[in-house]
Structures are given as C-alpha cells and as structure tokens.
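Read through the structure below, which is laid out as structure tokens, and then see the notes.
A single protein chain has been omitted; all remaining protein chains appear in their positions.
And now, chain A:
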Amino acid sequence: MATMEIRSARKTYGTLCVLEDINLSIGDGEFIVLVGPSGCGKSTLLRMIAGLEEISAGEIRIEDRVVNDLPPKARDIAMVFQSYALYPHMNVADNMSYSLRLRKADKPTIADKVRDASAKLGLGALLERKPKALSGGQRQRVAMGRAIVRQPKAFLFDEPLSNLDARLREQMRAEIRKLHRALGATSIYVTHDQVEAMTLADRIVAMHGGHIQQVGTPLELYDRPANLFVAGFIGSPGMNFVEGAVELGTFVMRDGTRLPLPEGMPETLGGATLGIRPEHVTLGEGLAAEVELVEPTGHGIILHLRLAGAVFRVLTTDRRWLTPGDQVQVGLPAGALHLFDESEQRVAPAPHPQQ
C-alpha cells in the first residue's frame, strides 16, 4: 500500500489547459474521491496518476518515488475503467490472471489468487465465460477482480458504476466500500455523482474547471463548503441561494426582504450570496412563500416555493397536504446559513465567543 503526493501538477493539450496547479497528498490506505461535473478534468488527473497521460508540469510521487516518467507497468497500480475494458477474447479467469501471467507468476499461484479474488466477488461460477456472455453487473465485478487479483499499491477507479442501473449501483457501492475496508489499499475514485462521493470517500476532492475547489471529509464539504461551486454541487436536492447584500448584520435580499444573520458574520458585505440547504429550511414561522410545485419522494416531499422572488426548495418529512398555490411560512435557522462573498468564497462566521 502506498502514499501519494501530487505537487503543482498541470496538464495542457497544446494551448488548452485542462488541469492547473493540482496539489494533493494522499495517505496510506485512504479512499479519495475526485468529484466534479463532466469535463472538469477528473479522468485526466486519474490517468496522469496511472501513467496513461503525460504530466505537463509538476510532479507525482508514489511512495516518495517520482513517477512522472515511469510507464504504467512500473507504477504498480490497478485501474477499473468505466467501460470495464475486459479483454473480449479471454474468459473471466484469463482476464483476471492476465497481469499475473505478464509477471510470469507460476501456475499454482495464479490459480490460488484467481480463486481468492473470484470468491471475494462471487464470480466462482463464471470463470470460464467470455465477457460478452456476462451481464453488466458481472462485467463490473470481473473488472474489480482483475484489479484486486495482484494486490497493487493503489487502486484507481474511473466512474466504475456509471453504466449500472440504480439498484445495482447502490449494491456495488457498498461492496466497494467493504472491499476497501478488507484490503485497506489506497484508492482514488472518480465520479460525477456526489452521492457516490459522499458515501464512499474518506476525503473528497471537489474539482471544477481544472482546479481543485476543496479537499475534505464528506461532512466538511457538506457543512462548510469553501465556495459557491462546492455548496451547490454537494447535497441533493441542491442548496438554495439568494443574492443580496449584508447591511448592519442583516442580509437584505434583492426585493428588500431582511434576514438577521448569526453573530460573528461581517457587518457589511456588498454583493453577497446566502445559501441554505433544503433540509434545513423549516416550515411554520417565518418568511411568507407560495408553493409552486410539490414532489413527493415517498420518504418526504420536496416543495418548490417562491420566496422573495427566487425559487426555494424545501425538503421535509412532514406529510402535510399542500398543493400549488398554498401560502406557507418558512424559517431559515441562523445556524444553517452559509454566506458567500462577491468572489464566491465562503465567509466563515467568527468562532462563537463561548466556544
């Protein structure tokens, strides 16, 4: 198992810069999730770590060894591709043992390791099958098996679950988590799905436009998003935002609605954005709003409200019967408010006096 260190890494294609100033330290056995919208450079970064893309500038170290110029085979990492990339002309056992055969492992060792890996993944009965005779979920497992069979220093995953249906994805997500706990191998997992990121990660690396936006534990990103992008990206349904300004410790919305801010927030701030998560909005006392849409989720409902000229989503488990057009009152608890300045960065409340 291994530590990794990425220093000032950059990637350019001709004049197009797709990754800039990437810095990241990964601890031994850590499960890191790179998350961000499509096209933000997650796969490129993963492929640079794997050795499939050249590193335009900066440095990548695996276990204190600079690997910039090492070919993939010398980096001792395994990778699971979104397409699974199973070798179509080999059966499951041969797919899994290919890496061992390249390393000239002897037959009994290979048989042992393939048996172990296939038992872990429930593939025992499928060893003779060719990939095209497998279901999507089974192919996914074989791809995982191929990665774990040779006990590499680190695992890389590039959206491994995005071709599966929702139920299977949930199941595999749990299995990947268990597998990681059992093997304890350093893992880097790429996804555009923030739920996957939240549930799998020890630490999340949120990316956008070729830059790292924030690195932290899932709850850190959820509770204290560093900027507007992370605030909007993490959490589902997404955070509500209202634009306005801070005057005398009060947030003034565009239409003049006033909202007191908690202590420790700046006294004045022109061009600010206020955010609150749908699950933190309370129904009852507070600002007047009109129901625009009601989406039952079974577990609760998502209300789309018109509040101070903006659309506001509220997640509630209250099954009260509301229909579009109803008037409600919503509370925005001071402790659940997030404030962002003009440059979209989080404005942290000063620590509470008595803490």
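Simple rule for what comes next: a contact is a pair of C-beta atoms (placed from the backbone, for glycine too) under 8 Å apart; a residue touches a chain by one contact, two chains touch by 3 or more; residues count from 1.
What we mean here is this: contacts and distances are computed from a predicted model.
Of the candidates "Sarcosine oxidase subunit delta", "Cytochrome c", "Carbohydrate ABC transporter permease" or "Phenylacetate-CoA oxygenase", the chain left out of this view carries the UniProt protein name "Carbohydrate ABC transporter permease". Touching the chain that is not shown, out of A:S99, A:S118 or A:T273: A:S99 (per the contact rule at the top). Annotation: of A:S83, A:Q171 or A:Q329, A:S83 touches the absent chain (contact as defined above). Against the chain not displayed here, chain A makes contact via residues 50-52, 71-73, 77-79, 81, 83, 85-89, 98-99, 102-103, 146.
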